[in-house]
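Up next is subunit A:
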Amino acid sequence: MDLTILWYIVPSVIMFCAGVYGFCTRKNMIALLISLELMLNSADLNFIVFNRFLFPGTMDGMVFTLFAIAIAAAETAVAIAIIINIYREIGNTDITSVKQMKF
Partner candidate 1 sequence: MDSVANIILYFVVALCIAIFSVLTVTSRKILRAATYLLFVLIGTAVFYFQLGYQFLGAVQIAVYAGGIMVLFVFSIVLTRRPDDVAPLLDSHRRCLGICVSVAGAVLLLLAFFFMPLLDGMSLTQCLESGKEINMDTIGNAFLGSGRFQYLLPFEAVSVLLLACIIGGVTVARKR
Partner candidate 2 sequence: MFSNLLIWFVIVPIIMMAGLACCGNSNMKAIRAVMVTCSTVLLGMAIWLVCEFLRLRGAGDTSEMLFQGSWMWYEPLNIHLAVGVDGISVLMLLLSAIIVFAGTFASWKISPLPKNFFLWFALLSTGVFGFFISIDMFTMFMFYEVALIPMYLLIGVWGTGRKEYSAMKLTLMLMGGSAFLMLGLLGIAWHSGSAGVPEWNILQIAHNNSIDPSWQNLLFCFTFVGFGVLGAMFPFHTWSPDGHACAPTAVSMLHAGVLMKLGGYGCFRIAIYLLPSAAQELSWIFIILTGISIVYGAFSACVQTDLKYINAYSSVSHCGMVLFAILMLNQTAMTGGILQMLSHGLMTALFFALIGMIYGRTHTRDIRQMGGLMKIMPYLGVCYMIAGFASLGLPGMSGFVAEMTIFFGAFEDSDLFHRIFVIAATCSIVITAVYILRVVGKLILGPVQDEHHLSLTDASWWERLSTVTLIVCLAGIGFFPNWINETIQNSFVPIVNALQAAI
C-alpha cells in the first residue's frame, strides 16, 4: 500500500470544505477567521504535497507555504485588530451587524 498524492489531498479537501462550511454559516467574526485559517491551512498543505509528490527536486512549494504562513499571521493580526475595534464600536462581533460600509 502506497501513500500516494491522493491520500494527502483527501484530508486537505475535508479541511477546506469544513472551512467553507464554517465561513458560510458562522456569524461570529472570530469564528469566521478561524474558518479562514482552516482553508488557508489546507492550501498550505496542498502546496507542500504537490511540491513533494510532483516536483520532488525543488523547494518552491515550501517557500510559498512559508510566505503564506507569514502572510496569514499578518492578516490574522490585522483582522483581529479590526474585530476588536468593531467590538468597541458596536459591542459585539456579529458579522451581520456590520453593514454600514456595504454601499
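Following the convention adopted for this analysis, a contact is a pair of C-beta atoms (placed from the backbone, for glycine too) under 8 Å apart; a residue touches a chain by one contact, two chains touch by 3 or more; residues count from 1.
In picking the candidates, the idea was that all candidates are chains of the complex that A comes from, given by their letters.
Here the structure is a predicted model, which means the values were calculated and not measured.
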Could you work out which candidate touches subunit A in the complex, given the options 1 or 2? 1
Contact residues on subunit A for candidate 1 in the complex? 1-11, 13-22, 24-28, 30-31, 33-35, 37-38, 41, 44-45, 48-49, 52-54, 56-60, 62-63, 65-67, 69-78, 80-85, 87-88, 92-93
